[in-house]
Every structure is written in C-alpha cells, then in structure tokens.
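Here it is, the structure, as structure tokens.
Here the complex is missing one protein chain, while the rest keep their positions.
So that you can tell them apart, the chains are marked A and B in the order they are listed, and the count of residues begins at 1 in each.
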Amino acid sequence: MIPVNVIFLYSLIIFCIGLWGALSRRNVFIVLMGIELMLNAVNIAFVGFASSLGNIAGQIIPIFVITVAAGEAAVGLAIVVAIFRNRLSINIDSFNILKW
Amino acid sequence: MSNFLAGIQFPDITAIIPEVIALIIGCLILLIDPFIPKQKKRLNGYIALFGFVVLFFVTLSYLGKSIVTFFDMFSVDNFSTSMKLFFFVANFVVVLISLRYLEMEDSNLGEYYALLMFATVGMMVMVSSKDLIMFYIGLETMAIPLYVLAGFIRMNERSAESALKYLLMGVFVSGIFLYGIALTYGATGSTKLVDIVRFTYINGVNPILFVAIILIACGLGLEIAMVPFHFWAPDVYEGAPTSVTAFISVVPKVAAIAALLRVYFEGFTFFAPYWQTVLWLLSALTMIIGNVTAVVQDNVKRMLAYSSVAHAGYMLMGILSFNELGVSSLVYYFFAYSFMNIGAFALVIYLRRKNIVGDRLEDFRGLAQKDPIAALVMVVFLLSLAGVPPTVGFVGKFLIFSAALKAGFYWLLVIAVVTSVISLYYYFKIARSMYLEEPVADEPLLQPLSVKIAIFLLAILTVVFGVYPTPIMNLADLSAKVFFGY
Partner (left out) sequence: MYQAISPYVPVLILILLAVLFGVVTLLIAWLVRPNAPYSEKLSPYECGVEPLQPGKLRMSIRFFVIVLLFLLFDVEAVFMYPWAVMYKPLGWWGFIEMALFVIILFVGYIYAWLKGALEWE
C-alpha cells in the first residue's frame, strides 16, 4: 500500500502543474490540456482517498468526472473550430474583439 | 455478495418527475426539429413555452411535500420546489423574448430551446441535490448547454469568442470545485451533506475542510459572477445573444446561489463563523467592484453585466446572514431580480433592429419621443434595479438588508447602502439618455409582439409585487422553514 499522503501530494503536484499550464499558456489546446490535467489530478485524489478509506464511492466518482470532461472537451473543440472558421487562428491573444 | 443490496431501499421515483418531464421535452424538441421546415421553426419555441407551463403546474403540486430519496442524495422540499417554480417562470419569459430575437439574428434553430431545457434540468438537479457530486453533475449539465448557447450565433465572431471565454473559465473553475469536493471526501469519507455534517459534529472541525469550503465557493462563484471570478461576465454578456445574456445573468446565477446556500447550511453548518467571514469579504468586494466599474461603462449590456455582479453581492448577504429572514428574503430577491433584470435585457432586444444591436447608450437616445411607453417601462426596471420604492427591487433590498442587520453585519450594511447610492448614478445615465437627449434618425423600431408581451408582463409584475409582496413572501417563508424552525 502506498500511504495516502503520498497519493495526495502526487495529485496536488499534478493539479498545480495543470493550473500553471492553464493560466500561463496562450494556445487554446494547451490551456484545455492543462485543465484536463487538473481534472485527472482530482481523479487520482479520489481514488487514493477511496482506497485509504475503504469506501467504494471514491472509485465511482472519477467515472463521472471523466465523462463530464469529455463533454466539455468536445464542446470546447467545436467552439474552437467555429472561431477558427472566422479568424484562422487559435492563439488566445488574437481573441481580442471583446476585452479580456 | 448476493444480498449486499438488502439494506438499501429503492429510490422514490415520484421525486424526479419534473426533471424527467423537462428532459423528455428537451429530447422531443431535438428529435422533431429536423422535420420542421425553416419558416415554421417557431413551433419549437411554442413547445418550450407549453412545456414550462406544464412543468410549473406539475411542480406546484409538490409544494409542501418533503421527500429525501436516492440514498440521501436527492431532496424535494419547499426550498427546491420554490426554486424550480422560479426557473420555470424566468425561463418562460426568456423563451418569450427569444422567439422573435432569434429570427432577427437568423439563427432560429430548435436546438436553442432544447439546450435551454437541458440547462434547466441541470439547475433543477442542482437545487434538489444533497450530495456534492450531484451538485457537480447538475452544475455541468447546466453549464455545458450554456457554453453552446453563448456561442449560438455561429457566424458572429463576438458570440463564438464569448462562448470560448465562458467555456475556458467554466471548465477551469469546475476543476477547482472538484478539488474542493475531493478534499471534503478525503477529510470526511463521504460526499453526502448529511454525512459531512454528522462527521463534523462528531469529530470537530478539520482544517482541510477550511480549504475545501473556499474551493467550493470558488467553483460556484463563477456562475454567481462573484468577485474573483467576475471577469468573464461583461465579455460574455456583451458577446452572447441578448436573450441568452438575459438568461445567463439571472437563472444560472440564482441556481448557483441556491446550491451554495444548501451546501453551506446543510453540509458545513458547524463552520458557519468561518464561511460567514469568507462570504463577508467576497460580498463586500463584489458590491464595490461591481457598482464602481459599472459607472464608467457606455455599453448598456456591459453596464447591466457589472450591475448583475453587484446584485450577486447583495444576494450573498442573504446567505451570510445565516438566519430565517436571510433565506426568505433571498428567495424573494431571486424573483425580484429576475423580473427587473430580464426586463432590462428585454428592452435591449426591443431596440434590436437592422444593423443595430441596441446595446449602446446612443441606441437609447431619445427613446421617450420615439416610443414613450417603452421608455417609461425601462425607467420602471431601472428604478427597481436601483432599489427605489414602490418596486420589487426596493422590497427585496429592504428584506436582505434587514436580514443582515438582524445578523449584526453593520459594516457590510454600510457598504451595501453606499454602493446602492452609487448604482443610482449609472442607472440614471440610461434614463437621462432616453428623456433628455434628442433621438437620432435611423432604422425604425420593429416592436415585435412577443417581446412587447414579455416586457409588459415583467413591468406589471415588478410594480404589483412591489406594492403587494405577500404571495411571493409566503412562498419565501415556506422555503426558509426548510433550514430553520421545523
């Protein structure tokens, strides 16, 4: 058994990497990847807590998170395509009609 | 293995009938839309209108019932029922103002109403759930259709861009929200509010939960448009189709506040002094930043966006008072806010004409001469938003302020009153533009009938419930009893 503290620390590190990626990068796809990383960190935390608590609920929750993340990614990519048709760029800095 | 389900009772299906009906109507619109010819697309809107009326009366029959089912994860009580009634009233008006507007924007597709229905299902789940994961599922069921709705006018660059901004912010914040849930789960061993409150009652206050409380507030704070997460609001409100703006600025915000209220009241009851302090700070910042920034805006949609940020601050006061009057005044404020805010956006739609979005301050110039009744109605909405009697806005603000007074938040009250006075200035700017400036000669107003009906309905509600607030007050008192005083 890996101690739960180690799993928690691991998920926290991955979460922070995702957070950093989502906040610092300018390419929409990399921002989305950073966000996916955050969600996966949450999944790791859930599974880790579930195994340490001996509680099955924490192993089911990641399934919900994964499906929701897929839905969000699909809508996000569709919107990016809609913008790309208008603008021919996927750099966040060029989305400047509305003030950020 | 075989009898591990023995101790579990089967869920009570009657509790979710309104949700099921809403889902079926949404699917129905989605399936029959491809068969409807392009000129008759308005039929979808009529189905949605009819659906909301049916849902209203079905849900009305649940008033007074109290069911907790689906393994303590789903609850039908007066609070959730009155919230659902609120959604149907607000959505009915939103559909009414969308009917002609979508034709003007040339994107009159059935998906619009289906997405509206699906978002409504998400919000209904949100206000009824007693489990953090159910909150998350409800939040996302609500949010994903909203992203699409914000970008509904595909060929419009602004619309698509605002949708992307909304999506990136939304997904980012939902990750933070989930981490808060994961921490709660790790600390208490359950995501059910009942178990959380039981655990904290037995084991005392756990420091990890302090972090979790803030993260959960952040996650719901995006839809509330609370201060650290208010940046998206003006951009999305300006870029999205105006009817969608009217929807986003009212209904999801109310759903998120109702959800936050339930999580804090039922799950983190023993942390009350702590989250009251957090919300105190956020509420004060939200009111100050919202109202002060609104002063310098010259786009009416952006101005209303900042004003809705400010109103979120007033609504947070209702939560942090943590007393019965706070909840009942909050429920009243939800109704009041929906009447006046949707009304103000409906006026922007009313001004939509060829090549003019109707959201600049110049578009309102001299409206009193061109269309005196519309100008008068807009003044009613603006007075209500500013909180001047005899309107619903005044009664709502009065109730919320007295709840905060009862809880002893004097400094917050001072901030709220001062910022309300500031808000008078920018609402007055629109009124001055309508009454004191000469009209510019441009395209004539279209005056679509369904928008007219919606505006008059809202104006009448704004005044009538301001003079005679008893019916909504009764509903609000019923819902407050869920949390205090059985």
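Simple rule for what comes next: a residue touches a chain if its C-beta (ideal position, glycine included) is under 8 Å from a C-beta of that chain, and two chains touch if they have at least 3 such contacts.
Computed from a predicted structure; not experimentally measured.
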{"item": "Residue among A:L12, A:M33 or A:I66 that touches the chain left out of view", "value": "A:I66"}
{"item": "Chain B residues touching the omitted chain (full complex)", "value": "1-2, 4-5, 10, 23, 27, 30-31, 34"}
{"item": "Touch residues of chain A, complete complex, unshown partner", "value": "1-3, 60, 63, 66-67, 70-71, 73-74, 77-78, 81"}
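The rule is simple: only the chains that are shown with their structure count from here on.
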{"item": "Chain B residues touching chain A - in the complex, by the definition given at the top", "value": "133, 136-137, 140, 144, 147-148, 151, 154-155, 157-158, 160-165, 167-168, 170-172, 174-176, 178-179, 181-183, 185-186, 189-191, 231, 234-235, 238-239"}
{"item": "Chain A residues touching chain B - in the complex, by the definition given at the top", "value": "4, 8, 11, 15, 18, 22, 28, 31-32, 35, 38-39, 41-42, 45-46, 48-49, 53, 55, 57-58, 61, 64-65, 68, 71-72, 75-76, 79-80, 82-83, 86-87, 95, 97-100"}
